[in-house]
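Quick one: the structure is below, questions incoming.
Yeah, one chain of the complex is gone here, protein chain that is, but the others are all in their spots.
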Amino acid sequence: MNTFKHSFKNDYSELAHPRVLAALASVGTKQFEGYGLDEYSSKAAEHIKKKIGKPSADVHFISGGTHANLTVIASALRPYEAVIACESGHISTHETGAIETAGHKICTVRGENGKLNAADIEAVVDAHADEHMVKPRLVYISQSTEVGTVYKKAELKEIAECCQRNGLYLFADGARLGAGMNSHACDLTYSDIADMVDAFFVGGTKIGALFGEAIVICRDELKTDFRYNLKQRGALLSKGASIGVQFVALFEDGLYDELAKHANDTALKIAEGIKGLGYDFLSDAETNQIFPIFPSEVAEKLHGLYGFYDWQRMGDMTAVRLVCSWATPDSIIEEFIGDLSTI
Amino acid sequence: MNTFKHSFKNDYSELAHPRVLAALASVGTKQFEGYGLDEYSSKAAEHIKKKIGKPSADVHFISGGTHANLTVIASALRPYEAVIACESGHISTHETGAIETAGHKICTVRGENGKLNAADIEAVVDAHADEHMVKPRLVYISQSTEVGTVYKKAELKEIAECCQRNGLYLFADGARLGAGMNSHACDLTYSDIADMVDAFFVGGTKIGALFGEAIVICRDELKTDFRYNLKQRGALLSKGASIGVQFVALFEDGLYDELAKHANDTALKIAEGIKGLGYDFLSDAETNQIFPIFPSEVAEKLHGLYGFYDWQRMGDMTAVRLVCSWATPDSIIEEFIGDLSTI
Amino acid sequence: MNTFKHSFKNDYSELAHPRVLAALASVGTKQFEGYGLDEYSSKAAEHIKKKIGKPSADVHFISGGTHANLTVIASALRPYEAVIACESGHISTHETGAIETAGHKICTVRGENGKLNAADIEAVVDAHADEHMVKPRLVYISQSTEVGTVYKKAELKEIAECCQRNGLYLFADGARLGAGMNSHACDLTYSDIADMVDAFFVGGTKIGALFGEAIVICRDELKTDFRYNLKQRGALLSKGASIGVQFVALFEDGLYDELAKHANDTALKIAEGIKGLGYDFLSDAETNQIFPIFPSEVAEKLHGLYGFYDWQRMGDMTAVRLVCSWATPDSIIEEFIGDLSTI
Partner (left out) sequence: MNTFKHSFKNDYSELAHPRVLAALASVGTKQFEGYGLDEYSSKAAEHIKKKIGKPSADVHFISGGTHANLTVIASALRPYEAVIACESGHISTHETGAIETAGHKICTVRGENGKLNAADIEAVVDAHADEHMVKPRLVYISQSTEVGTVYKKAELKEIAECCQRNGLYLFADGARLGAGMNSHACDLTYSDIADMVDAFFVGGTKIGALFGEAIVICRDELKTDFRYNLKQRGALLSKGASIGVQFVALFEDGLYDELAKHANDTALKIAEGIKGLGYDFLSDAETNQIFPIFPSEVAEKLHGLYGFYDWQRMGDMTAVRLVCSWATPDSIIEEFIGDLSTI
């Protein structure tokens, strides 16, 4: 990566924000209870419950997103129950069959702009009529999505109501929740999310933490014995405080949203510059991931200067993915647009 | 925990050693490749391979010990194959059935001093004769063991040869490997371990790291596609460098052994003091975990001053577990023995 | 097997009773609904529900006992929940880890005469205190047991009450239910069983059927979606009527009990003869499986004449297993005792 001016490959290229590391250093040799039963984990949970306006929620910390997805889903479902997700959903393609290894089929639908809707969900439910087929039981969405878009309030409400009508749990992968909630395109509050889904997680890894996600369980029946599931899946860290301390730092005075907003702002300024040069986008530029479409030879030349992934070939054109993070320097905006305009 | 003079509950009460945190802080906003493909993870792997004298080994980093155990074992076995382990083995009792959830039976034997021997193993193999029973295929040991003892060279050699004769993999849980290797009772080198087992892990969490273990795979056939297993089990951290950086700090100039030695030394000095007061022990005091046997009323009074776990009731006596760590202050030795002598 | 006078190896050596085969032949080319939704399966279920005095029970037919055990247990438990069973339980030793492959640990206790008691169960419950360990949730017993003994009413009542107190399901493997219920040593009725357990199965394979067991679910919460579990485990036969027809034949006029009684009577007459010759038994002779203890050289000589399994070496003695079935001829009693007395 060192040979590039900058890498836009993803939002986990840089380790932790200095204030997160400082918080870890500040506890010194203080002794903690193990397995998340320490006071920092409690305090972090309180911060999150306050943020989402849901004192009754249960909060558990876990090291990464795939682990969060598989633990929540495996805990919620009986063996023959299945998940409904977008084809572009992280669990559908980029988790090496983690959900299937836990025993559950994922029924995928194409979706649009990385998002499901109620009609998609109902079509799957209708197609699964009897015991010769799996029984769809949980809907998986991502906020923000894998293609950088966000669910809006009306969209999420429609899905939540559809789930309720059909006896389905609604679970949101929030690996990039901060990016979603701080998007100009998003009219949802954190409380709205907590009110409408049954469980979700608040991603720390991609937004300033060294590692760690906060699983939030809103629905009572999903709370039972959840720590057993965590332990069984290898997810209950003995040094649970190592995540608790980080989430206190991220949530005690707004650092989380601040970092997410910086990532979004930087990406969207780059998007604006790209638009200004006349290029189109594969999906709406709404968060810290943008997907401009360049002539393939332009993309090729950019690869000599910047790190990023090609996302999709489209004839002579290539949609690429550019990701900004809490650490992306402002100066790179102008530099990138300058380079692009002279290629 | 704050109401005690000190907690001897375990060796993960304190977070990371300052040099580990300093190493994390030192990388600033440097950009890394994700998923352990960064230069720090490579460097850490090199340090470990050099330490164990096995350039051909594969090294993978993972967040915790239960996760390491389940990922290695699930990767090594076919569905009907089983594990042989001590009743006191961590996988047998304290991992919430993680191995069974991955589909595999654990055939337990009583063991002695927390250790298996060849006769134990062969008895299990002999009892599993045909396809109506599981097929034992992997032997799980811990170094140091769950009761603070260590395998000596002759003991490990006997087991390794037994495994070879019987077509069994040998896997060592090294959550406290440093404690084992730096024990006065241990005549094994790191190279000996690597030569005799098929896979093991080097525990960081309990020896100065914020979190993280290094899985080492010595046997070629267990190396294939191991990263698929990691990802599938939710164990492939996107910010893999967060562990790599720590292991470089622990292994580049001997910090790991130094910290393990401190934990052992402190525990053994306390053990000596306890012996001096005439008390016996449940198992040999060889590492940073010691198991003195006190009259239950003495144990009760100690609970008012120190944090620790009762391990086993024995009539009027109680065996307790005292654990020291890299962070246990020297001063606590004299203080604890003083308190004990005046109870 | 042809070289022996007779095989006492097991109670599935002979295929189906002639009346069972006649029933199968009698349906000719009649067309049935598939997957157990035919009228014979319904009628068989009615017969069984009447027999057990439980009209509210659900009855499902399945091809074999291991399959029944794994389907019921996998359906009843959440991933981290465990089974309590005797070491001699069929699921503990002779099902190739089927329960573990479905993800569940079996916590074994030694038991006596092949039977669990409340104290055994409570000891396991007490030893599993928190989320670092599996959560015992289902107790598995066999009636009759794997060593030929039977639970008596007081014994089963004690276990059932213990289960209720501790929030445990009680499941009875009835591969040899007929043998148990028709034992002189058993004071339980079929209704008692159905009242005290949450689920059980009525074994057909070992008592005159060509193949097939009837799973009976008494507890409402275990009934939900059970057919999904059957299908998912490969247990929902398309020609479900092939079992239904057999169970109608076995239950419409008492054939089932008649066949079980014959098997028991034959075995117990042989046991009496053996006792008369001065030999002891490993467990009480109560059903169609008896376990006499012979000098090993006697056992050796008997192997030249009869088919049977050695069960346990005891110094110079060998406990052997002799099993009778619905088809064991009366004449073999005298012949076997004669041979034994002259060896």
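Letters A, B and C mark the chains in the order given here, with residues in each chain numbered from 1 onward.
Keep in mind that, in the parts below, a contact is a pair of C-beta atoms (placed from the backbone, for glycine too) under 8 Å apart; a residue touches a chain by one contact, two chains touch by 3 or more.
Keep in mind that what you see is a predicted model, and the values were worked out from it rather than measured.
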For the chain not shown, which residue from B:Pro79, B:Gly276 or B:Gly338 touches it across the whole complex? B:Pro79
Quick one: which of A:Lys30, A:Lys43, A:Lys105 or A:Lys269 touches the chain that's been left out? A:Lys105
Among B:Ser88, B:Thr205, B:Asn229 or B:Gln246, residue touching the chain not depicted: B:Asn229
Contact with the hidden chain only, please: which chain B residues? 35, 74-75, 78-80, 102-103, 131-132, 134-135, 225, 227-232, 236
Counting contacts across the full complex, list the positions on chain A that touch the omitted chain. 79-80, 82, 93-97, 100-101, 103-106, 131-134
Applying the definition given at the start, please give the residues of chain C touching the unseen chain. 1, 6-7, 9-10, 12-16, 18, 21, 24-25, 27, 29-34, 63-71, 95-98, 101, 205-206, 210-211, 228, 231-239, 241-242, 245, 307, 327
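Rule of thumb we're sticking to: only the chains that are shown with their structure count from here on.
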Taking each chain's centre as its mean C-alpha position, how far apart are chain B and chain C in Å? 43
Calculate how many whole Å lie between the centre of chain A and the centre of chain B, each centre taken as the average of the chain's C-alpha atoms. 33
In chain A, residues with contacts to at least two other chains: 228, 231-232, 236
